[in-house]
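One protein chain is absent from this view; the other protein chains keep their places.
A, B, C, D, E, F and G label the chains in the order they appear, each numbered from 1.
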Amino acid sequence: MDASEIELLLKSVHEGQTSTSTALERLKNLPFEDLGFAKVDHHRDLRQGFAEVIYGRGKSPEHVAGILRSMLSARKTGNILITRANLQIWDAVHEIYPKALFHELSQSISLRRSKAILGKGTILVVAAGTSDIPAAEEAVVTAETLGNRVEFIYDVGVAGIHRLLRHRKQLCAARVIICVAGMEGALPSVVGGLVAAPVIGVPTSTGYGTSFGGLTALLAMLNSCSSNVSVVNIDNGFGAAFVASTINRA
Amino acid sequence: MDASEIELLLKSVHEGQTSTSTALERLKNLPFEDLGFAKVDHHRDLRQGFAEVIYGRGKSPEHVAGILRSMLSARKTGNILITRANLQIWDAVHEIYPKALFHELSQSISLRRSKAILGKGTILVVAAGTSDIPAAEEAVVTAETLGNRVEFIYDVGVAGIHRLLRHRKQLCAARVIICVAGMEGALPSVVGGLVAAPVIGVPTSTGYGTSFGGLTALLAMLNSCSSNVSVVNIDNGFGAAFVASTINRA
Amino acid sequence: MDASEIELLLKSVHEGQTSTSTALERLKNLPFEDLGFAKVDHHRDLRQGFAEVIYGRGKSPEHVAGILRSMLSARKTGNILITRANLQIWDAVHEIYPKALFHELSQSISLRRSKAILGKGTILVVAAGTSDIPAAEEAVVTAETLGNRVEFIYDVGVAGIHRLLRHRKQLCAARVIICVAGMEGALPSVVGGLVAAPVIGVPTSTGYGTSFGGLTALLAMLNSCSSNVSVVNIDNGFGAAFVASTINRA
Amino acid sequence: MDASEIELLLKSVHEGQTSTSTALERLKNLPFEDLGFAKVDHHRDLRQGFAEVIYGRGKSPEHVAGILRSMLSARKTGNILITRANLQIWDAVHEIYPKALFHELSQSISLRRSKAILGKGTILVVAAGTSDIPAAEEAVVTAETLGNRVEFIYDVGVAGIHRLLRHRKQLCAARVIICVAGMEGALPSVVGGLVAAPVIGVPTSTGYGTSFGGLTALLAMLNSCSSNVSVVNIDNGFGAAFVASTINRA
Amino acid sequence: MDASEIELLLKSVHEGQTSTSTALERLKNLPFEDLGFAKVDHHRDLRQGFAEVIYGRGKSPEHVAGILRSMLSARKTGNILITRANLQIWDAVHEIYPKALFHELSQSISLRRSKAILGKGTILVVAAGTSDIPAAEEAVVTAETLGNRVEFIYDVGVAGIHRLLRHRKQLCAARVIICVAGMEGALPSVVGGLVAAPVIGVPTSTGYGTSFGGLTALLAMLNSCSSNVSVVNIDNGFGAAFVASTINRA
Amino acid sequence: MDASEIELLLKSVHEGQTSTSTALERLKNLPFEDLGFAKVDHHRDLRQGFAEVIYGRGKSPEHVAGILRSMLSARKTGNILITRANLQIWDAVHEIYPKALFHELSQSISLRRSKAILGKGTILVVAAGTSDIPAAEEAVVTAETLGNRVEFIYDVGVAGIHRLLRHRKQLCAARVIICVAGMEGALPSVVGGLVAAPVIGVPTSTGYGTSFGGLTALLAMLNSCSSNVSVVNIDNGFGAAFVASTINRA
Amino acid sequence: MDASEIELLLKSVHEGQTSTSTALERLKNLPFEDLGFAKVDHHRDLRQGFAEVIYGRGKSPEHVAGILRSMLSARKTGNILITRANLQIWDAVHEIYPKALFHELSQSISLRRSKAILGKGTILVVAAGTSDIPAAEEAVVTAETLGNRVEFIYDVGVAGIHRLLRHRKQLCAARVIICVAGMEGALPSVVGGLVAAPVIGVPTSTGYGTSFGGLTALLAMLNSCSSNVSVVNIDNGFGAAFVASTINRA
Partner (left out) sequence: MDASEIELLLKSVHEGQTSTSTALERLKNLPFEDLGFAKVDHHRDLRQGFAEVIYGRGKSPEHVAGILRSMLSARKTGNILITRANLQIWDAVHEIYPKALFHELSQSISLRRSKAILGKGTILVVAAGTSDIPAAEEAVVTAETLGNRVEFIYDVGVAGIHRLLRHRKQLCAARVIICVAGMEGALPSVVGGLVAAPVIGVPTSTGYGTSFGGLTALLAMLNSCSSNVSVVNIDNGFGAAFVASTINRA
């Protein structure tokens, strides 16, 4: 409800077509309706036009099923993504929506009700090692479900730099790049130096000892000598893909 | 130098127009020229078309002056930015290029040789408190020097949420938002919930005791419950603006 | 036993109504009785007039049952609270006191032997996300068992600020507010800016990666730019409610 | 502006006494006016009825003087507090308002334009060692400036427990207690066990080596085995007194 | 082997009573024999006259049994202590030495072959809460097995200071005091202020959230304002009792 | 492919012996062929002439079996090492290659197809305590599989310095020494002071409380007062042996 | 005042020899008089018979002079120690008490009014490197001022183990050993393995990078594989000597 709508309402009151009490009722909620949030009613939900998201961790299968049914009945279109799910949740979802897909490595579930491409370019997901693939897959599934063209390159760690350089063209063609890496987290620095696009670093909890569950990779990415790198939380492939989508749809 | 150029060169060799030794000389650097890096010869420099950047900290005025003269003679156009400078550096720069501007709060120096706007939308810089302004100004100066339309809103910390809400329209109109905040670093979460654009968090070293020089703000931003937030290093207004530019020019 | 009681005792000795040895016996424990602690014989127990509390973690069901029986026989009135319990403890307690209530989310058990309201205003518990509800419920159950009027608002994280603002009146009406939040822990800052009452922050271990089991939320709350915020340990809903009770009963 | 005022406005529009455009103008700012924030225009300022506060650190004497003049002309009554000031700021303030007081240990400046007592009980500030006195004094000055009756007890560290016990009556009589301690930060635990009032712990940066600038004292206070203890940031005497004031005025 | 023994050997060589090669053989190992270490052949073993100790964690029951049999056959007297054992180890030990005792709370096993008291005074073990008893018991069992008179006082946390003060005489009578405490770790500071004897602090992993597995208690003890406090590793009741024994036997 | 080869190719183009398109094809891959990496196609693989290595953690038995079969068929000679394996992987490997050896303590599997000694001296592995043996064994197995002469000395912690000194000659004879130690990690300092060879420290996660999973030992080794010490990650016996091999084969 | 004294007082009341009000007065202060603390009135002061101590850091010369004069006039005998002093304090002290000694390396001042030896054995202070001498000297001066026989051995770091072994007899003869070391903090482990006496580790802030101001040495000492080691705060030579005195006087 913007200024012109308020003006119309006031005119209508002035002309006696709308009663004072009816107008009061409508204006009472103005501060919030005006923000345009009416449809935003889950913590990590996405804005209209994007998909809707359920964060599965810590939720019972029944809980997820309830939210999902509510979403499916409220909107007849649009994709739905369930992150950090498990097999029990998958069983419950599958029963409700048999065409749902379970992405095992990242424990994600996607309900693709639309294949429409909403992003303008390609989101490229690059992962350093095989242990980084779960977070990378979460990014891939999220970006696809949010309506983006997605490509990925896996196992191109910096200890074998030639493997990465082989993909130079693909790297330079992407509109946004998501770099997933654990251990020393050096991949975003090297990739960032090769491209002009924004690079989003996803540190992973890969490694042992002083990898400190991904902290080392995170710190390394925050100190990248490539200036086009920003960073999200450890293992947060979802967040990286969400940020990438906001960039790709601008 | 792409494949077609190599092909042309090879044809020229074949046809005797180019000698073998001349071709060898050109091809010798192929791996690097092919990467399109020829002009990239300083650590944090920017890609062609962007401005060039000198990181001032730890450099003597003479050193900065030398680099600057080399840049000015090498290219007759394009902006130049000097970050983390000081008054001694400013004196040296001012003598070389009297039209340079010194941005005192952020200790940045800009040489605007072009006012061309290269970005497509607006980069909005939002700062929580007055102590966050230095990092915010570094972001503003960087984004402008890199050829972007820039707006800023200062002193809109989350403890007075109404002050922030007053700017809702401006927030929603930006293509990229840079949120600068110290202490509890909550601003990106609140702003991120109000907009659909990507939000880049810049934690600052504002605060005392358990603010740990910006670490608390950084951690808070990495754990933002708004999914459109990514983060750069503490006080890294430059990096945030650089990332924002790559997004805004896509 | 205060000075006037000692005086009475001494008079009684003087007048021969109390023997020297009887008086000695009573005075022997004076240093401690004088402190008014006679009934305080468990580590986290509450002062007289409040409820009594058993910290369940690490105690066997038999151990809890023994303490509970002792409490029930020692005092015929007053509420009893068991925190950090489990189903085994619940079985033991339920058998002893069938009217006890098990609060599953927070693993608390309450024995309400009195519904008397001892606090003067309302304690309002506000939780940011659904994962913060266990700690929030511990605060609610504790505050109720300690004889307070309690209200709660759940799922009003700062990423959807309008949801929180909807409750402005309720927030302003509370005498004490307990803010429960994990991840970036920003809720107390926003709430603190909306009210004049004291706000007690409870960081929760919600989150992953750099949430560091609640440390990030804790640090954020300690650095709140709202000056009316103080903080308790991670997940310590009990402690927050205890502090709130001391405030509410003043 | 509450619902009844809106109703009056709408009636006035209906009756033609107020034009549509005038009403629109007034309603446009509704969300914020409705929040009742009009007078809250500095980051750490206090709600009406309390004093106003300027955080001096990082502000130039001219900057502080400007803010102070604006405050003095805007409101003819009410106390003003300047925290974390220095001698330069003091000179500037003293010139503007000769009756101002400089509290040297805590580097605070107070302008007492009113001696009215607004709090209902006494705020007692207890400090463990002589090095804790600066933070304690900041608490004392803040609490007094905010209109509270304040008492203090210094140098009662837990290594000489009898010195503390000597003050038992004074401790039990306070409505709120602020405990200031560095090193092992044990004072709030011992005091908390002696009283039924809320205790606010202020860890200080006193100590060396593993005191880690107050972190050890902070952690100790967060883990207090006395349940009536909550905590503020290191050296934050101001915050503790602010929280205590909100409690004392309830 | 000291200088006089070497002299005798050399004389014997000089006089031809000992052959050069025999003398060479004896002198070859001189550096080590001279150190008098021949009997010290396990990592944490105790010097002669003390008991012998096996650190059970990470050792298989068979491994422990093997070491134990070797100890029992090598020396016919002296106590043996097995720390950090488990039920499997207990079964193995019990079979070999039926008079062994299993101390369940601390998972220690003691073989008392001698009741001789070797220490000169009393070692007093004081524990703050019931959760600290396992580490306290490890200290008690260790000190007893090492031949000391041992007393203990449990559940005297600083939040109920009167409970501790009740034991003043016992505290002052001890030659060494071991203070076991988790959470805020304040007990050694208070006890240290009451006595002139050395106090050894044992931080425990009791607590949750910011207790950080005992780190908070450790840091607090290292920063004790009582100067007679030294500290051992978290949960290291064994080490504290070992140190106490070296003090008590001096 | 070096400059002279490019020159030959260009001459051949010039003389018409090689077509432009053929030359283009060959030059296109130059950057990578020129690096000579063609055979390096697994993340932690070893350079030609060394063994090949599979990092077992997080890989399914099927996955390991697949990689192993590919390695065995690709090269008919050379050793293969599988680190951080488990019994399931062992079963799968054993079936494929019955002569493989399972090293239980370090959970390593070695396939010795060659007993050739490639290193020039001896690699000596020294371990402080019995709990350090798993990491030490990983170093021993790795070094042997990589073609080195390997010796080891176990259980020579610094608390019994004579045990270490007994091995002085063996220590001085080694070309590289790997020192494995947990707890206070002092062994490399003492050993480093006794020899002129390079010492590689391997901190282990042995210990409890403030050993912080090996962090304490790591920090100690990084601060060694012996200048010939360098360090690898916690528990990284493999890495230490790999580094030692590169030294021993120089 | 013990039970028999109370009994006498009660009898006296009973017999009318003491009035009720007089008895009340005497009983009122019982808890504290009974503690016998009347003379303990400075935070880190020492029990009667020991020296008195002033902690100089953060105190003005005037402040120290005032305390010192009060001490000198209150007691005509006994040593006085001023730790963490500076030249300004030294000037003030020297004027008051010309025979005072300034120990420059440790910035300590001692006033020896008595040379009486109160300890039973020798306290031996051992320092690893030359940078550790300030803390070591603080320990030496403290121990001497507290009335102990003190010896010291400097510059015997573990990287040259033979230098330490040369002092074996002296090490074994000491009743208590204080080991001062920075960097990897290994000295207490090696010394602890050589002797049967208690060893007190003093980590120092010597070093750079990952020595983290002494934290690494502290952690190493807490994880010592020698069981007779306990630890004090970083650079706390005073505390170590104080603990050693309590041991030496037992």
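Criterion: contacts are C-beta pairs under 8 Å (C-beta built on N, C-alpha and C of every residue); 3 or more make two chains touch, one makes a residue touch a chain.
Nothing here was measured: the structure is a model prediction, and the numbers come from that model.
Of the listed residues A:V158, A:A173 or A:A196, the one in contact with the hidden chain in the full complex is A:V158.
For the chain missing from the display, the contacting residue among G:I109, G:V126, G:L146 or G:L165 is G:L165, taking the whole complex into account.
When the omitted chain is restored, the residue from A:T22, A:N86, A:Q170 or A:T210 that touches it is A:T210.
Of the candidate positions F:W90, F:F212 or F:F242, contact with the unshown chain belongs to F:F242. Seen from subunit B, the chain kept out of the figure touches residues 31-32, 35, 37, 40-41, 43-44, 57-59, 203, 205, 213-215, 218, 233-236.
Within the entire complex, the positions of subunit F that touch the omitted partner chain are 31, 34-35, 43-44, 46-47, 53, 120-121, 168, 175-176, 194, 196-198, 200, 218, 222-223, 225, 227-233, 238-240, 242-243, 246-248, 250.
In the full complex, the hidden chain is touched by subunit G at residues 129-131, 155, 157, 159-160, 162-163, 165-166, 208-211.
The criterion applied here is as follows: only the chains that are shown with their structure count from here on.
Annotation of subunit B and subunit C: jointly contacted by A, D, touch as defined at the top. Computed centre separation for the pair subunit F/subunit G is 50 angstrom, with centres defined by C-alpha atoms.
Here the CA centre of subunit A is 56 Å from the CA centre of subunit E. Per-chain CA centroids place subunit D at a distance of 50 Å from subunit E. Residue positions of subunit F with contacts to 2 or more other chains are 31, 129, 157, 159-160, 165, 209-211, 215.
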